[in-house]
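Here we show just some of the chains, and they stay where they sit in the whole.
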Amino acid sequence: MNLPNADCDVITFGETMLRLTPPGLQRLESAVQFEAHVGGSESNVAVGLARLGLRVAWLSRLTLNPLGRQIAAALRAQGVDTSLVIWTEQDRVGLYFLEEGKAPRGSQVLYDRAHSALSRITPADLPPDLFVAGRSRVLHLSGITPALSPNAAQTARTAAQQAREAGWLVSFDLNYRANLWSATTAAQGLESLIQNAHVIYLPLRDAALLYGMPPEPEKTLVGLQARFPGKIIVLTLGGRGAAAIQPSGDPVFHPGFEAEEVGRVGGGDAFVAGFLFAYLQSQELTQALQWGNAAAAFKYSIPGDMPLFSRAELEKLIHSGGDQSLKR
Amino acid sequence: MNLPNADCDVITFGETMLRLTPPGLQRLESAVQFEAHVGGSESNVAVGLARLGLRVAWLSRLTLNPLGRQIAAALRAQGVDTSLVIWTEQDRVGLYFLEEGKAPRGSQVLYDRAHSALSRITPADLPPDLFVAGRSRVLHLSGITPALSPNAAQTARTAAQQAREAGWLVSFDLNYRANLWSATTAAQGLESLIQNAHVIYLPLRDAALLYGMPPEPEKTLVGLQARFPGKIIVLTLGGRGAAAIQPSGDPVFHPGFEAEEVGRVGGGDAFVAGFLFAYLQSQELTQALQWGNAAAAFKYSIPGDMPLFSRAELEKLIHSGGDQSLKR
């Protein structure tokens, strides 16, 4: 797919929240301090792409209060254009509480995102002249937005369709969230978005849950190729790397990089950023998987939600294949 | 009014939130850390009364998640009985963000309490056999609850009426909140609750806003005496102490104690706790004002929402009239 030049490389669309985490692995229930981070799947992708050198904007709806301003400022700090944000005096800023845990107590997420400004967005809120050729080359969105509310789902579908019609590449991360909707509802709710997408990402586990695919990555890719013809399908495999398939090609695979887990949240978003960055440059799936895996591994070592790496750091990781040890 | 013995001295009813405050007078907008406190007008009163030695329970509706459990635990720690809490898997725990500021930037409150569990309470949620003689001697509630939602208002009115009918003393803090409703709506919405109350508290400023009273405390008390016959009316005067009037008596006044402002939030609730404690013991307004003022002043010197004083500390303040200096 040849993407024409545009004012911007990528626009991502979705909800970003303020995350509140107790320090030192404390339980939420007894926490008297919280560390705040700004995080959202699609803005994490935007940050990763901006740090890798692309021109990126983030489209969303935010309540105009100090929490909303903090979110926009944090994204601007990372080089993301926030001029597309639709500000409102209504609704609220989504929050989530993350209790970080170690085995056998795993990390736990308590969402407090209901009634957020983005959950109240409607297609009429979308800027009327946004989805035109020359404005951007790519639209990226995820399966969280349609799970927020029917009107948010409708807005996401409208955006994807209009972007596709404008000749942009549509990139779609399924991002199934079990505590927002069931697998069956999700599979149905995501159908139209997938149809408008050119690239879709999902973990092997969700391919099984939503589409009944088998546990083998290769079979799953071939199965999804049949189920969603004409798409590039990217499958993440947990600690075992990632795999992908072209509409009429064979599965390709990259085993990933080792990482110690410092900040697991946002690893999948970092993967998408790395993948998309390399794919836009090379149109080559194996290289895109390599960059996606490098970005995810590097993110795992960074606290917070955002992938605060540089292009040079990922290049170094890819070339060395390992740890970047202390040099004084 | 003679109050019969009961299993419990006071039950307070209302919403308690988790408060999030940036440390060091930072702006909310750029905060990366928050300190958490548990606070709510009626539970603050409960804590104050429990620390002064009364048997106190707190009635509310809370979402059963780590934040809800934190609230209940914090109240139990202070000796408040939380067995009346109505737990639900639905809704959310109310939050508020407090940006502490110095002049000319004052402290600012950002409420995030919409859709909370208490805002969804209905009269049917009230324990069926609660409001009976012998269960408690006093019910305390405030004008925040009716501002949350129509059904919360209905529940508060039901509680006040049933408590009055059961022979309990009904104590009601008007607690007008300008960012929850307008003065006109509030005056109307509070009417029924005031009618069921035996004691009502309000600041001079709100007597003007809601009832068009003049700026002089004495005139206001006399005016309110006429407007709300049969009630004990307690008027707080900001830094100038407090005044009160019996249904057919003359205004009495106490000038208050000096305090450096460390934690202004909750000062009014501490006043109510001190007032109610002394009034239940002595049935005497001047002494009740003195204890109310001592409690408020002491609270001003304590961070957070809750009045973490002891009876001995307030006695010492009342007897000395001033600072309790460093003794080693």
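Going by the order they are written in, the chains are A and B; count residues from 1 in each one.
Basically, contacts are C-beta pairs under 8 Å (C-beta built on N, C-alpha and C of every residue); 3 or more make two chains touch, one makes a residue touch a chain.
It should be emphasised that the depicted structure is a prediction, and the values quoted were computed from it without experimental measurement.
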Q: May I ask how many copies the whole complex comprises, since the file places only 2 of them?
A: 6
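Keep in mind that, in the parts below, only the chains that are shown with their structure count from here on.
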Q. For chain A and chain B, what's the span in angstrom between their mean Cα positions?
A. 45
Q: State the interface residues of chain A toward chain B in the complex, per the touch definition above.
A: 20, 27-37, 65-67, 69-70, 73, 92-93, 95, 97, 99, 110, 112, 114-115
